[in-house]
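Please see the structure below; I have some questions.
The complex appears here without one of its protein chains, the remainder shown in place.
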Amino acid sequence: MRGNPDAHEMIAPGSLDAVLNLLATEPGKWTPIAGGTELMVAHAAGRLEPSKLVSLWGIPQLRFIATGAESIAIGAGATFRDLRAHEGIADQLPLVTKAASWIGSIANQSRATVGGNLVNGSPAADSSPAFLVYDAEIELVSVRGSRRIPYSAFHTGYKRNAMAEDELLFAVHLPLRFARHRQYLRKVGTRRAMAIAKVALAATAIVEDGVVSDLRLAAASLAAFPTRLYQTEAALLGRRIDAGTIESAREALLAEAKPIDDIRSTAEYRKRVACNLLEEFLRELLSERAAT
Amino acid sequence: MSDCQSTIRFCVNGQNCTVQASPMKRLLDVLREDLHLTGTKEGCGEGECGSCSVRMNGELVNSCLVPVLQAEGADIQTVEGLGAIGALHPLQQAFLDCGGAQCGICTPGMLMAATQLLAINPHPSLGEIREGLAGNLCRCTGFIRIFDSVIAAAASTQNQSSDQAAHAR
Partner (left out) sequence: MSTSAKTRIVGAPVPRKEGVDKLLGRARYVDDIEREGMCFGATVRSTIPRGIIRSIGYGCGIDWSEFTIVTAADIPGKNHIHIIFADQPCLADGVVNHCDEAIVLLAHPDKHKLREAVSAVEIEYEPLPPVFTIEESERQDVVVWGSDNLIKSFLLEKGDVDSAWAHAAHIVEGVYRTGAQEHLYIENNGMIAEWSDETGVTVWGSLQCPYYVHKSLLAVFDLPEDKVRVIQTETGGAFGGKEDYPSTLAAHAALLAMKSRHPVKMVYDRMEDLAATTKRHPSRTRHRTALDRDGRLLAMDIDLATDGGAYATLSSTVLSRATLHAPGPYVCPNVRVRSHAWATNTVPYGAFRGFGAPQAIFAVERHMDEIAAAIGMDPTELRRRNFLHDGDTTATEQVMREPVILDQLLDRALTESDYHAKRERFAQENPRSAVKRGMGIAAFYHGSGFTGSGERYLNSLAGVDVTPEGKVRVLVASTEFGQGTNTILTQIAAEAIGIDYDDVIMAPPDTGIVPNSGPTVASRTSMVVGRLIERASHQLVAMLRENAGLGEHFTSEEFFSACERYRAAQGEVRSLCRYEAPPNIFWDDQKYRGEAYPAFAWSVQVAQVAVDTVTYSAEVEDFWAVQEVGRVLNPVLASGQIEGGIAQGIGYALYEKVVWQNGRMANNQMTNYIMPTAEDVPPIHVFFEEIPFQYGAFGAKGIGELPHDGPAPAILNAIRDATGIGFHAIPLLPEDLFAELAARVMVAETAAL
């Protein structure tokens, strides 16, 4: 049964400074709400705990996509429709565009924000695997200033992250150094649209003379939060791709993946499909090489 | 517990509205209860079914997930703003002709999603129609006649605009 709107206080200060001041004055007391695609769902189910909400929707300083020579910065308030519509991202960071297109529906994409998706920290977050394999950095701001951390260090546990109570996620910075990389992203849900990822795998790699010289692998729904797959990467880096390498990479991934059984899928299925996705990517690398 | 009601102003179907409401009240409930625009429906309350779809500042949103405070100053279009008796919107006419509505409960949201789609992409492919409507669940039609309806509406607006172009000459 849905929650009582009168049980929650909500304000919309309208500017980033005002929000940061509020978070500094009463740290931990205010929960930011952006497009509401997560918190309003909890509210509908009567599960929304925070009593004080501060709206980030419509704060212009947060909703931007800035293209630089060496990186693209995506403001936390940018929606996934903003991302999908951005030509620079489509051109330079196609996995981000692809991930954005898989988020919920058009109506969800026009409200769901990049910051919300990352701060919510769902293990199944659609944008996370792409950001991880693009070496994203997260910029956090507070009245104390700003700091950057690698996105791979942002999630610290199930729905936990490295932000302090007075901090806000300001932007995601994506370096533009993947033009030469082979790139892969596939999400597996039970249906084609409006799906929650049962497993998703992203990869960026460079193969030189048949040998993997650079590689990032990341996954959703294989652990308590979206993660890089370092051990699996290690099993491939510097190796020539052949049947033996593929088999040992699958084994490494089987060992590294720690998915769960839940009402959406099973751990065994998730592991096995993750391995299949990895193999699909590696075989693409092989066939591209064969073609060139 | 707060009983602080906010005064929120926005524009619905071209009319300026002022409502006193709890800021966390869903836009859906404000439309239905405060403004008596009951054409917008609730199917799931969690942004999955799209029955509550409305357009807000030119974007499609699920009004069940919009706290009304975030609609302050917004320009909102609901199904009531599409057409009228004797003057159906081309999409409404196409849904009527092609059998795009059965039980009708998903129809207002479906029409708003289709309106949004055609606003951005006046002549969508079947694949683009499928994607544009994927957030609007219909349990009656199997979607096939809804696709036909959108295709027919796109064709009729094309004919209309070419008619207008002919007149302009």
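Letters A and B mark the chains as written, and numbering starts fresh at 1 in each.
By our rule, a residue touches a chain if its C-beta (ideal position, glycine included) is under 8 Å from a C-beta of that chain, and two chains touch if they have at least 3 such contacts.
In this text, all values refer to a predicted model and were calculated from it rather than measured experimentally.
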item	value
Touching residue (missing chain; options A:Q92, A:S221 or A:S265)	A:S265
Interface with the undisplayed chain - residues on chain B	32, 37-46, 48-49, 51, 78-80, 82-85, 88, 92, 95-99, 101-108, 111, 129-131, 133-147
Residues from chain A at the interface with the omitted partner, ascending	1-6, 44-46, 188, 190-196, 198, 242-243, 263-266, 268-269, 272-273, 276-277, 279-280, 283, 286
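Note that only the chains that are shown with their structure count from here on.
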item	value
Length of the line joining the C-alpha centres of chain A and chain B, rounded to whole Å	30
Chain A partner contacts - residues on chain B that touch it in the complex	1-4, 21-26, 29, 45-48, 50, 53, 59-62, 64-67, 69-70, 72, 113, 116-117, 130-132, 134-136
Partner chain B, residues of chain A touching it in the complex	2, 5-12, 33, 35-37, 40-41, 43-45, 51, 53, 55, 57-58, 81, 101, 104-108, 110-111, 192-194
